[in-house]
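These notes are about the structure you will find just below.
Apart from one protein chain that is not included, each protein chain of the complex appears where it belongs.
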Amino acid sequence: MSAVTGVLDVAWARTWVQAAAVAVADAKDELTELDRQIGDADHGFNMDRGFQAAAAKVVDAPAETVGDVLKLVAMTLMSTVGGAAGPLYGTAFLRAAKVTTAPELGPDDVVALLEAALEGVVARGKAAVGEKTMVDAWTPAAAAAASARDAGADAVGVLEAALRAAEEGAASTVPLLATKGRASYLGERSQGHLDPGARSTVVLLAAALEAARA
Amino acid sequence: MSAVTGVLDVAWARTWVQAAAVAVADAKDELTELDRQIGDADHGFNMDRGFQAAAAKVVDAPAETVGDVLKLVAMTLMSTVGGAAGPLYGTAFLRAAKVTTAPELGPDDVVALLEAALEGVVARGKAAVGEKTMVDAWTPAAAAAASARDAGADAVGVLEAALRAAEEGAASTVPLLATKGRASYLGERSQGHLDPGARSTVVLLAAALEAARA
Amino acid sequence: MKKLLNDPAQAVDESVEGFGLAHADLVEVRTDPLFVVRRQRPPHGTVAVVSGGGAGHEPLHAGFVGEGMLDAAVPGAVFTSPTPDQVGAAFVAADAGGGVLAIVKNYTGDVLNFETAAELADAEGVTVRTVLVHDDVAVEDSLYTAGRRGVGGTVMVEKIAGAAAARGDDLDAVAALAERASAAVRSMGVALHAPTVPHVGRPSFDLADDEIEIGIGIHGEPGRHRIPMASADEITKMLVEPVADDLGLANGEKVLLFVNGMGGTPPSELYVVYRAARRLLEERGVTVERSLVGSYVTSLEMQGCSVTVMRLDDELTGLWDAPVHTPALRW
Partner (left out) sequence: MKKLLNDPAQAVDESVEGFGLAHADLVEVRTDPLFVVRRQRPPHGTVAVVSGGGAGHEPLHAGFVGEGMLDAAVPGAVFTSPTPDQVGAAFVAADAGGGVLAIVKNYTGDVLNFETAAELADAEGVTVRTVLVHDDVAVEDSLYTAGRRGVGGTVMVEKIAGAAAARGDDLDAVAALAERASAAVRSMGVALHAPTVPHVGRPSFDLADDEIEIGIGIHGEPGRHRIPMASADEITKMLVEPVADDLGLANGEKVLLFVNGMGGTPPSELYVVYRAARRLLEERGVTVERSLVGSYVTSLEMQGCSVTVMRLDDELTGLWDAPVHTPALRW
């Protein structure tokens, strides 16, 4: 069962996870270096550990819907990532899984997926926009997705809009002063650096789009 | 009471100790560096601690003879130097003190001083010539002193001969493989380095000669 | 990077395995998921005290598993909070029917993972109460941060809670005492040289040969500011003053003074700092009633130290003095 271009079904979800595992492995050093500057130099390792495990699980686990795949990812991240990112991404994928039970995701479903993920991150981490966390990537991504849907984009178009907004959102964290997470200990010295979790959010969304186009 | 040139009396002995303190301070880094290469990088500090203390003691302690001064030095080295050098030099000065009770040392007395010092080092340390220790400086020094005396040199001439021989003896330690003291742990890696204790022996004898010429 | 390890990815597992072998009389190491639990189970109904966090701080936490302190400890990857399944399994394994007190160092990761783990344990009928340790005064303003970090004071909170549990206090009482200990303890640290996380391979931050980092945490995160190298007395003052000020220590008060090594600093230097810290406290009219000097909350091989002060009252002193028998702390 391989993914059909432009169709966001369970095959796409599986491909997404594999693509995410490859992309996170490629970004491992970059993420770790970002975290070395304002955190504790483990974000790349945490994410890589989690997504390699998720990719291995997803390969032959039974899954009927996108939601089934995302739930498996959620549970795997929860039990392998640790750190702040583990429960945050774990909850994001768990919430996203709940709203992606359709056989194939349409524009509305993609928006729902992103909004649920964002809600999950906020529910766990209690961060608002501007605190220099992954929320600064997820929030504009979900908003841009909704706008694109309203403007008539298809599911892939919605994803594309989300990715672009996430990229801008991640970039916007550079000048911010962190007030949540480990980077907040640095006070003003946290300014001038890209937030690692915002960057990994971009990597994951890029993998989702790549999988849709594969 | 200041030293009279060429007269090896108690004033000379006092001047010797002061000159030795200055010379050891000057050689402190050199001795430590030699000991860093084949030992534990403390010989310069050990000697400096000892001779600063000895110089301070000798300044106003009552002393009738050269032997009185050397005994004070011996006791001070014993209680301040530590390490291998402390008991070795301490015993050397103690033995030398016993044979230097004349009001003024003649050529015979200088030979006796050096021979007694050598015996003291050997009695404590049980090293023979060729084991890459201070014995390799003291042994030729005592022998050359005796030859110079036999050849009719005066006290200062005897000291001069001893110093030259000590210098050669110290230099002869460079290719040797250490079989006594800390350097022996290095096995063949001890070769190619000057023995720190042999070098400090030269520094002390040079100060004795300098004091005699002052 | 030179470290005594094999595959960095296996370092925690291998280290904990070695720890379990060396201290088999006191602890048992469980794998899949990984945690350390006391070998001698306490009497039924006793409150279990459980802690955990990223590896790299040894002997914290596993070194404190045993009689009179922790019932279980959960190591994560290096400097990375353990996962909820690990922590949840430790909660369930340690519970002796009296419920579990979880002692959590206040880091977003630890808080989130322990929170999720408590939900898991609750689903299995195990009651979990949580007490946060947030003693690091280097994190100055908690309104604009994730709150103060938990550092050296964790040892005190774990010891007090463990002693309360061992004497039979119920979960509410143990939690209340742990909170009191947590409220009474403050710390501040300095780094002379950054640690190197094994899988990263280079120092977590860069310090010049004549620079030190004041207000350092224990995860290789940089501190609050960088200053030129100074004497032990001067550095100690920069640690003790903010701690004593924040505690509001007054003339006549009694404290426990803990000088903690960060992993790469030998005891001789810690005692020089202890001497200076003690003088500074005594100058304030404060009496040092209890002391602890050693490397108990480390940051891999980081060079540096932290100073922890806990305000003592008779009950806290008694609980501190109560017998403890663990691999790393024993009396």
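Miscellaneous remarks
In order of appearance the chains are A, B and C, and numbering begins at 1 in each one.
The definition used in the following text is that contacts are C-beta pairs under 8 Å (C-beta built on N, C-alpha and C of every residue); 3 or more make two chains touch, one makes a residue touch a chain.
A quick note: this is a predicted structure, and the numbers were derived from the prediction, not measured.
In terms of the touch definition stated at the top, the absent chain reaches B, C within the entire complex.
Which of C:18, C:97 or C:318 touches the hidden chain is settled by the complete complex: it is C:18. When the full complex is taken into account, the listed residue touching the unshown chain is B:84, out of B:69, B:84, B:97 or B:146.
Considering the full assembly, C:275 is the residue among C:39, C:254 or C:275 that touches the omitted chain. Residues 32, 36, 38-42, 45-46, 49, 78-88, 90, 124-125, 177, 179-182, 184-187, 189 are the ones on chain B that touch the missing chain. Residue positions on chain C in contact with the hidden chain: 2-6, 11-12, 14-19, 21-23, 55-56, 58-59, 63, 192-193, 209-210, 212, 229, 231-233, 235, 263-276, 278, 288, 291, 293, 295, 298, 300-301, 303-305, 330-331, in rising order.
In this text, only the chains that are shown with their structure count from here on.
Work out the mean CA point of chain B and of chain C, and you get 55 Å between them. Note: centroid distance chain A to chain B, computed from Cα atoms, is 76 Å. Centroids built from CA atoms put chain C at 32 Å from chain A. Shared interface positions of chain A, i.e. residues touching 2 or more other chains, are not present.
Residue positions of chain C with contacts to 2 or more other chains are absent.
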